[in-house]
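Shown below is the structure under consideration.
Only one protein chain is missing from this complex, and each of the others stays in its spot.
For chain A:
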């Protein structure tokens, strides 16, 4: 799944993130398959975009995180994915 096709090189549009989640990520994971999120060509993403992309998936099924391959992430995108993956598993007081 090429994220850039939906979100462009600046991935900030949460509606695009939701389409990727609903059309690609969830169907693959629900069927027990691996999902690939390829960030090639995505120069920058926002926390809001990454949240809309993966937070609810991780919150409901944290074990599915191991079935998602995040590919071709630059440093910024990787940091955002790590932060969202972390707080999506947090217990808020």
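The criterion applied here is as follows: a residue touches a chain if its C-beta (ideal position, glycine included) is under 8 Å from a C-beta of that chain, and two chains touch if they have at least 3 such contacts; residues count from 1.
Everything that follows uses one rule, which is that contacts and distances are computed from a predicted model.
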item: Among "CoA transferase", "Sensor histidine kinase", "3-oxoacyl-[acyl-carrier-protein] synthase-3" or "ABC transporter ATP-binding protein", the UniProt name of the subunit that does not appear here; value: "Sensor histidine kinase"
item: Sole residue of A:3, A:29 or A:58 that reaches the chain not shown, by the stated touch rule; value: A:58
item: Sites on chain A contacted by the missing partner chain, in the whole complex; value: 8, 10, 12-15, 18, 21, 43-44, 46-48, 51-52, 55-56, 58-59, 62-63, 65-66, 68-71, 73-76, 78-93
